[in-house]
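Beneath this line is the structure, given in structure tokens, with notes to follow.
Complex shown without one protein chain; remaining protein chains in place.
By letter and in written order, the chains are A, B and C; residue numbering begins at 1 in each of them.
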Amino acid sequence: MTKQKNDIFIQGPIPQSLIADVIAEHGSKSDIGAHSVFLGQIRADQVGGKSVQAIEYSINSELALQKMAEIRKAIFDNYPVNCMHVYHSEGMVQVGEICFFVFTSSAHRRAAIGACDELVERIKKEMPIWGKELFEDNTHQWKTNR
Amino acid sequence: MTKQKNDIFIQGPIPQSLIADVIAEHGSKSDIGAHSVFLGQIRADQVGGKSVQAIEYSINSELALQKMAEIRKAIFDNYPVNCMHVYHSEGMVQVGEICFFVFTSSAHRRAAIGACDELVERIKKEMPIWGKELFEDNTHQWKTNR
Amino acid sequence: MRIQVKTFGALTEILEREFYVTAGDTAELLTALSRQHPELSHRKLLVAVNNTIINTPVDLRDNDVVALMPPYSGG
Partner (left out) sequence: MRIQVKTFGALTEILEREFYVTAGDTAELLTALSRQHPELSHRKLLVAVNNTIINTPVDLRDNDVVALMPPYSGG
């Protein structure tokens, strides 16, 4: 039930159909009682009078896959989760589109919620991914996470 | 953006299409950066050698709508969330089907995640809803929350 | 005082879902029901009068609606 390592990165936005499919495909599992989902979406942040139009994500893929395997193992060791899916965009994602999708399932709600929250925090903090915020006048700035 | 009170209860399972639609319809909002979603699903719990086949939910609707308005107000007061949607099944829901759906959106992730978690906990604890667990031999027991 | 009583969850297997009784306050109502249905006495019950949960007995007036509810188990 654990997904393959090389499924993490999606070129461009995470399609709504992928999100719907991942949620729907767990319905057949009779030992699951809770799903927790996090979605990150591109926001039109205002910076000095200019508005973010898109973010272009670049990734150190080798290091990222290695780090993701480490995070995945830690989550499975710490939470009784049945399933865990993580997708992150690579390349260009426009305002309003989804760039980050985390999905966890478990028998009882606390494991799914705790695992999802920890995945979101660790991925944002530990994954070698960089976002370049693009403005309408073709200037850009590099995103910094809070 | 706050949903109407009378939209909370769905006869039977929460349709996958409703979940997909709620997630998709927030893509146009350029001030949203995070969505947090919780889904509750009917589990085939084993009780004394028998397996749960379905749960039949009954609700004290008047009290529930009043309580939901109170919870919704408290969440909007405490978290900077843009959107909040809650759906709970009434009547029969089979194993593997979704009976509970909470969706929150905010500019930054902590508000959406915190609001979603608190909604799930408060609704399970404070909403006058009862689940009757039905077994394959037509016997039943009343669900108790942990 | 003529009171409407509504019951929920597992209580519907002991009492009717809706019925009318005469009672001056909620304590009197619960005592009378427990006498008729001894299996009620060891149950944890939530009581609402006109959709307000009460934690101590309150006086009842004509046409009040009393909801008798077991602990919640939604979600």
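Simple rule for what comes next: a contact is a pair of C-beta atoms (placed from the backbone, for glycine too) under 8 Å apart; a residue touches a chain by one contact, two chains touch by 3 or more.
What you are looking at is a predicted structure, and each value in this text was computed from that prediction instead of being measured.
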Notebook entry, point to check: Which of the chains on display does the removed chain touch in the whole complex?
Noted result: A
Checklist line | Contact residue for the chain not shown (choose from A:Gly27, A:Gly96, A:Gly114 or A:Gly131) | finding: A:Gly131
Notebook entry, point to check: Can you name the residues of subunit A that touch the chain not displayed here?
Noted result: 40, 57-60, 62-63, 66, 88, 99-100, 120, 123-132, 142-145
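Simple rule for what comes next: only the chains that are shown with their structure count from here on.
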Next item on the list: Write out the two chains that share the greatest number of C-beta pairs in contact.
Entry: A-B
Item checked: Most central chain, judged by mean C-alpha position against the global CA mean -> B
Margin query: Can you compute the centre-to-centre distance for subunit A and subunit B, using the mean CA position of each chain? Integer Å is fine.
Written below: 23
Notebook entry, point to check: Where does subunit B touch two or more other chains at once, residue-wise?
Noted result: 40, 120
Margin query: Show the residues in subunit C shared as contacts by 2 or more other chains, in ascending order.
Written below: none
